[in-house]
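Let me begin by presenting the structure, written as structure tokens, before commenting on it.
Yeah, one chain of the complex is gone here, protein chain that is, but the others are all in their spots.
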Amino acid sequence: MSKFKQTLGILAATALLGGPAMAEELTIGLASEPTSMDPHFHNLGPNNAMSRHIFDRLILQDERQQLIPGLATEWYPIDDLTWEFKLRQGVTYHDGSPFNADDIVCSFNRAPDVPNSPSSFGIYTKGKTVVRIDDFTIHIKTPRPYPLMANDVSTIVIVSSDSGCDATTAAFNDGSAAIGTGPFKFVSYSPGDSIVVERNDDYWGEAPIWSKVTFKPLKSGPTRLAALLAGDVDIIEGVPTTDITMLAKNAEVSLSQGVSNRVIYLHLDHDRADSPFVKANGGGAIDNPLRKLEVRQAISMAINRDAIVDQVMEGVAIKAGQLLPDGFFGVSDKLAPVGYDPEGAKALLAQAGVGDGFELTIHGPNDRYINDAKIAEAIGQMLTRIGIKTQVETMPRSIYFKRASRGGPDDTPEFSFILVGWGAGSGEASSPLKSLIHTYDREAGFGASNRGRYSVAAVDALIEEALATVDDEERAALLAQATEMAINDVAIIPLHYQVNTWAAKKGLKYIARTDEYTLAIGVIKE
Amino acid sequence: MSVPADSAPGAPEIGVETPFQRFRAEFFESWIAAFALGLLGLIVVLALLAPWITPQNPYDLGQVDVLDGKLPPGSRAYTGYTMWLGSDGAGRDLYSAILYGLRISISVGVASGVIALVIGSTIGLIAAYAGGRVETVVMRLVDLQLSFPAALIALMLVAVMGRGIDKIIIALVAAQWAYYARTVRASALVESAKEYVEAARCLGLGHARIVFRHILPNCMAPLIVVGTVQTAHAIALEATLSFLGVGLRQTEPSLGVLIANGFEYMMSGRYWISFFPGIALLLTIVSINLVGDQLRDVLNPRLKK
Partner (left out) sequence: MTVFIIRRLLQAALVVLLMSLIVFFGVNVIGDPIDMLINPEADQAEIERAIKALGLDRPIGEQYLFFLKGVATGDFGRSFIFGEPALKLILHHMPATVELALTALILAILIGIPLGLFAGLYPDHPVSRAIMAGSILGFSLPTFWVGLMMIILFAVVLGWLPATGRGDTAVFLGIKSSAFTRDGLSHLAMPALNLALLKISLVIRLTRAGAREAMHQDYIKFARAKGLRTRRVIGVHLLKNIMIPVVTVLGLEFGNLLAFSVVTESIFAWPGMGKLLIESLLQLDRPVVVAYLMIIVVVFVIINLAVDILYSILDPRVRLREQGT
């Protein structure tokens, strides 16, 4: 990483010395395309990133996912069940109409309830009642104390009560309703081809330096890079890891990197005594060894995380020892990545009574995470070497996720040992804890992605306690404690945190973001 | 038209020379074809001998180490041997992987090509000769099949039955039989209308005899053209399916999988990861086609001087 900073420094210096004046227009190559211009239609990363341009939220997340004022200037709890938000005054929409508290009330009503929405914002508005106090004050009430209020509010886009709240998704797509308060105005949207926005000169915040921004979806990695090198686009996201070494030497290109909130990890079957993809040597039945702590520890020790980071990820990843990288809210300072120790792993296997090893299949997607199929293959090699004969099965995510989540009988997870990733959208540790570690509980909405069906009552209790603790310091301690218990019990095996890379042409630089968004306001000249 | 019905190739009543001798003599008239046959033979032998002449079994995960990954040609692996063609991203010795991959690619290409050819041309011939309802149903099925993307078939097969060489062959046959059927039917329609077929009918010859002994040989020229092209195309299509993530298992790579995996390294300067498998694929397909071209010319009854 420090080598990069050096390179970037040199690049910055050369850019200052000379080079043509930069046009005010910017073209961005996107790795994944937003599916709609309706900010409430689809709660998914690319859409949420795009809506940051045209619309605002009450609270924004900065590049480290810290919360900063957006359309709200301040917010605080006034009692256990009520939060007060003070709204920014003098803000207008792109059509000139003024912003006020009515917009908040109707946006919170619309967000969870867009027709045909394939994934709604209901998970953030659930249980919250928005009350208008005056034009520039609102209260949000919850039935129980709710510490994540500000995080949830930062996800809800505010649209105008005049033009946006009653509009259809189609009206947003053709631009007639795509009227926000954001730094850019809608110009055109052509699915599969381009999205164009222009500068909003009346923006309440710092006006963007770009007068016009074009987004082009370029899904194939090499194509995206070629488009940058050929000058079709000015900046790309999702630079393929294989090319980063070469690009670092290219004086025409400026790289930015930042760790993301996404951990890549292995989930193991903690539940079934006879797990379908764990076999004794030769293919016979075996009492699921993954339920033994020693075996789980052995697997974690058999994995050479340095080799994965250096070889498979080409150095562009950070070894993981828990659910979120250092610096995020609620992480533990007592956990370190497990060291590589194949001999120790073999000893632990012997201790657990499976010294001769067993047969295992690792399942993983091949089009979801950075280098996912290659990581699965490397794990296969490493486990085979300590005597766990591993077969590697990777498949497109369209097939993979259904089977991984509920491909077995009674909608249980089908696989025994899987490679997955988790990005903490809220930017703090309760997100992975409640979805991956907490016991699967349909009614309470916990453990929705607990595909290993890990279940320990003490850990559950800690997570639930944390989620009801409003005091930040106390909550952080509880989350860290829950993480430590789960990781020491090898509930999951963390491998690494993804590092995202952006590449821009010389003279531009991107301010890397942990939430993986590519925002035009993050592209600066240097 | 003027072609006598019994001049079909391989018909035993021809000449004093045995048909094979004549065939061999005509085949080796072209030195290019002879060279291609030699090259093809060499490739097949290398592929068959792969386990005995390679330093690594690239399908055994225990022998492949990611720490050996992406080494340039001529580097030494951890385990001591020299990787003359370098290694791929997972640490497979490319020389070993290419020879093993050749086996899969050739068998997949040839098997799917032959099966699709047999099924497709039989169906096409029957449709053309029978006419009526049979033809209608067959040709509409062909329409249906041609509109069906290979990627969808492959995705469905992977989802239902998992990965494997047999599944990929099924997908390729399913994707290709309709081409043969359509081509053969077109030629057979023309042939059926010709005098010699009518003559054969008048002689009271059986349907099967007329179709397979008289019409088929006269449809061979376009069929062999489509056949050699499609066999080569099948190998490339298998690579494309791997590129789309629904091909063969990545831990048992065919040439196509090696190329598809190397694809992402093309911009990074590690040319060898997809270059050498690409060259191997190129040589294989070129030699198959040169041999096929000559076969077509030799076997075609209408080119007889």
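Letters A and B name the chains as they come in the text, with residue numbers starting at 1 for each one.
Keep this in mind: a residue touches a chain if its C-beta (ideal position, glycine included) is under 8 Å from a C-beta of that chain, and two chains touch if they have at least 3 such contacts.
Keep in mind that what you see is a predicted model, and the values were worked out from it rather than measured.
Only one of the listed residues, B:Met156, B:Ile170 or B:Leu205, touches the absent chain: B:Met156. Shown as candidates are A:Gly425, A:Pro494 or A:Gly522; the residue that touches the absent chain is A:Gly425.
Checked against the hidden chain, the listed residues B:Ala25, B:Val114 or B:Ala193 yield one contact partner: B:Ala193. On the side of chain B, touch with the chain left out of the figure occurs at residues 1-2, 32, 131-133, 135-136, 139-140, 142-144, 146-152, 155-156, 159-160, 179, 182-183, 186-187, 189-190, 193-194, 221-222, 225-226, 229, 232-233, 236-237, 239-240, 243-245, 256, 259-260, 263, 266-267, 274, 278, 281-282, 285-286, 289-290, 293, 296-297, 300, 302-305. On the side of chain A, touch with the chain left out of the figure occurs at residues 35-36, 38, 41-44, 115-120, 122-123, 126, 169-170, 173, 190-194, 216-220, 222-223, 226-227, 229-232, 367, 396-403, 405, 422-423, 425-426, 431, 435, 442, 445-446, 448-449.
Basically, only the chains that are shown with their structure count from here on.
Contact residues of chain B toward chain A in the complex are 61-62, 64-67, 69-70, 89-91, 155, 158-159, 162-163, 244-246, 249-251, 263-270.
In the complex of the two chains, the chain A residues touching chain B come out as 221-222, 225-226, 229, 240, 242-243, 245-246, 304, 307-308, 311-312, 366-367, 373-374, 377-378, 380-382, 384-385, 390-396, 398-399.
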